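Missing here: one protein chain of the complex. Every other protein chain is in place.
After this line comes subunit A, so read on.
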């Protein structure tokens, strides 16, 4: 499957690349959008063919990143519009979705988006119980009770659980 990016069919003049997600979906992206990712830019400089296979980014996440890249590559949009796009982009997204996004933007080296997503995740994480963090990040507590007590002793002031949230 080949999906064109948001700007619609590309003209013959504009160079484009095909990016394939780990689950096999292919996205046609203008080169000007692709090179906003430092990793993609490096790949394009090094290889001849225009197909890039990303083995660790799924189609949903890739579609979001490409929408971001295409918007930011659009010279017709003002910086203000791009900024409000960024805010809109992360607002209301589930924490789980943001996790995939931050990983993808880190891999693709899309610095600005990585920053925006990381900040949004941090805003959600603030004042949350440790149990919440474990649940949302799908992490098992691997400390012994003694090790846990030792860490709590180090920064006792941080462990006042009053007013922390669990949802």
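In this text, a contact is a pair of C-beta atoms (placed from the backbone, for glycine too) under 8 Å apart; a residue touches a chain by one contact, two chains touch by 3 or more; residues count from 1.
The rule is short, and it goes like this: contacts and distances are computed from a predicted model.
Trainee: Please identify the absent chain by the protein name in its UniProt record; candidates are "F-box/SPRY domain-containing protein 1", "Ribosomal RNA-processing protein 44", "S1 motif domain-containing protein" or "F-box domain-containing protein".
Mentor: "F-box domain-containing protein"
Trainee: Among A:75, A:123 or A:166, which one is in touch with the chain left out?
Mentor: A:123
Trainee: Over the whole complex, note the residues of subunit A touching the chain we left out.
Mentor: Contact residues on subunit A toward the absent chain are 22-23, 56-58, 60, 99-100, 102-103, 106, 114, 118-119, 121-123, 125-128, 130, 133-134, 137-143, 148, 151-152, 155, 157-160, 162-163.
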